[in-house]
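For this view, one protein chain was removed and the others were kept in their places.
Chain IDs A and B follow the sequence of writing; residue 1 opens each chain.
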Amino acid sequence: MPLEYIPGIPILRPYVDPDNQPFWDAVDRHEFVLQRCSDCDVYFQPPRPMCPHCLSMDSLEWVPSSGRGEVYSFVVFAADRMAYPGMKIPYVVVLVEMEEGVRLTANIVDAEPDEVYIGMPVEVTYNSPMEGLTLYQFKKRAS
Amino acid sequence: MQMLEEYRTKSYRQHLRPPVEENLIRDKTAIVGIGQTEYSRDSGRDELDLACEAIKKAVADAGLKMSDIDGLEALTLDRVSMPTLIGSLGIENLRFTSEVSFGGGGACALVMHAAAAVASGAADYVVCYRALNEASGHRYGRGDGYAEYLKAAPTLHYGYYFPYGFLTPLSWAAMYTKRWMHEYGIKLEDTGWYSVVLREYAQNNPEAIFYGKPLTIEEFHESPMISAPLRLFDCCVDTDGAAAVVVTTADRAKDMPHTPVYIAAAAQSSPIETEIQTSYNRPVVAGLPETWYVGQELYRQSGLGPADIDVAQLYDPFSYGAMIQLEELGFCGPGECVDFCQGGDRIRVDGELPLNTSGGLLSEAYIHGVNLITEAVRQLRGTAHNQVTDAETAIVTAGPGLPTSGLILRK
Partner (left out) sequence: MTTQADSEAPVIPHPALWAVLYRSSTPFWEAVGRHELTLQRCSDCKTWRMPPRPMCPRCQSAESEWVPVSGRGTIHSWVTYPESPHPAFEAPYAVILVELDEGPRLVSNPVGIAPDELEIGMPVEVVFEDVSDDFALYKFQRAG
């Protein structure tokens, strides 16, 4: 069953602040970028104002990502009790380790819960659960 | 990618700090009073009311008058406003108040901060408390509760989780649990004994929510998946209620009504890249480094090791949350905790490590871990419903998977 929303219940919007605005602006354009410290060559997630490695505040840059990764862990939302009312259960939240090394969560849009496994190759895709909201998501990818 | 690995691992579990020069808490402070309300699924009362009752009972248990109390210690998460509470307690000129962050991760830190206050002379008698209507009222553990929370208090990382229907602490914990099961080859069919033994403990504890409701291993495996891999009976029990403890110096404790329960060690830890249950960019997702740090610190301060601990009260928001702590605290090796709990004998009252002897957060009540501290005190006083014979030392921990805290208590 692909990811399905329940009409009429708004999806919670990402919280956009000055640190992560470039990320969500890029998602709006269907581009996937990650934050990196150009001095240390270290990527971070979530975005932040200072590199925790070298404490530089002006070496942080946004770099296009390959958009490819592997499922690192996942949770199947199987009961109403824990699920968000605006999404049809069962739905899957995957934690994906990107090729750049950072890990992000999203839904997998095109897989049954029992198809998902740790190590599964996935890539970024985009969807629009409601007017004016674009999210990055993950879909299956041939390894 | 290589640099990222280096950054992530350079300090991971390698930054145990040198001992403080002079520890004024160790053996110089004590818990002298405990109090609690009825634990229920619907108190029909507000949280202020519950807090008042638990505090009144703890103060009376310590043989004190309310006017003797000169300090109050709360969790920032508590919904009772502190000035309103002080007004209701009728304490004139309260001279020490403080609040601890990190929800259930702060439970033991309440006692640590209170101990720091009495040891330093900031106050003489400090009350620590937690009151919540988690079952009937504001369900912060539920999806809709967090939706409300997001409106009020968005933080840096939640924006990456909530749009995906990824909300509620249990499901965040399910993510690291899944990874841990994968890395250690844990099979779902081998789990469940932790929940069964805690339910056994609750059968002797009339205060427990699950008193009179035993659970078999078969019933455990038939219980529905909530956030796979977590089943219903892996999860803690939403509770209405409150609990409180009174902390003072060891010198004063000697002349008070109950056997003093001394604080042999107290610690907090917040490792890098740690979020509230969603620390998915730490080098290792399948582990609880905050609990490991707290354990190392507690053992060093107290001079005790895992083998010296008579009874453990480990914070269990869900079964694996407590079980993985067994590994981090050295009671068993990495990936061995399910084996350790298999059949339940090792964690029963006459076992190698009696664990969460009141029924814990799974089967007694979910008072954010403050009820684990009161149970440790009862064990060391010798007044527990499931009394461990000659218990002299107890370890207590707070919420895992977030900045956390812990205590070693002794007679």
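Heads up, the rule we're going with is that contacts are C-beta pairs under 8 Å (C-beta built on N, C-alpha and C of every residue); 3 or more make two chains touch, one makes a residue touch a chain.
What you see is a predicted model; the values in this text were computed from it and never measured.
**Student:** Among the chains included here, which ones are touched by the excluded chain in the whole complex?
**Tutor:** Counting the whole assembly, the omitted chain is in touch with B.
**Student:** From the listed residues B:L89, B:A267 or B:A384, report the one that touches the chain absent from this view.
**Tutor:** If we include the chain that is not displayed, B:L89 is the one touching it.
**Student:** Out of B:D27, B:D46 or B:E219, which is the one that touches the chain we can't see?
**Tutor:** Going through B:D27, B:D46 or B:E219 one by one, B:D46 is the residue touching the chain not shown.
**Student:** Please pick, from B:G137, B:P306 or B:G330, the residue that touches the omitted chain in the full complex.
**Tutor:** Counting the whole complex, the residue in contact with the absent chain is B:G137.
**Student:** Can you name the residues of chain B that touch the chain not displayed here?
**Tutor:** 45-49, 52-53, 56, 66, 79-80, 84, 87-90, 133, 137-138
The working rule: only the chains that are shown with their structure count from here on.
**Student:** Quick one: report the Å distance separating chain A from chain B, using the average Cα coordinate of each chain.
**Tutor:** Measuring from centre to centre gives 31 Å for this pair.
**Student:** If we count contacts the way the header does, which residues on chain B are in touch with chain A in the complex?
**Tutor:** So the residues of chain B in touch with chain A come to 1, 3-5, 7, 142-144, 147, 150, 154-168, 170-171, 174-176, 178-179, 182, 224-228, 232, 272, 278, 280-281, 285.
**Student:** Help me check something: in the complex, which residues belonging to chain A touch chain B?
**Tutor:** 11-17, 19-20, 40-46, 48, 52-53, 72-79, 81-87, 91, 93, 95, 99-107, 113, 118, 129, 133, 135
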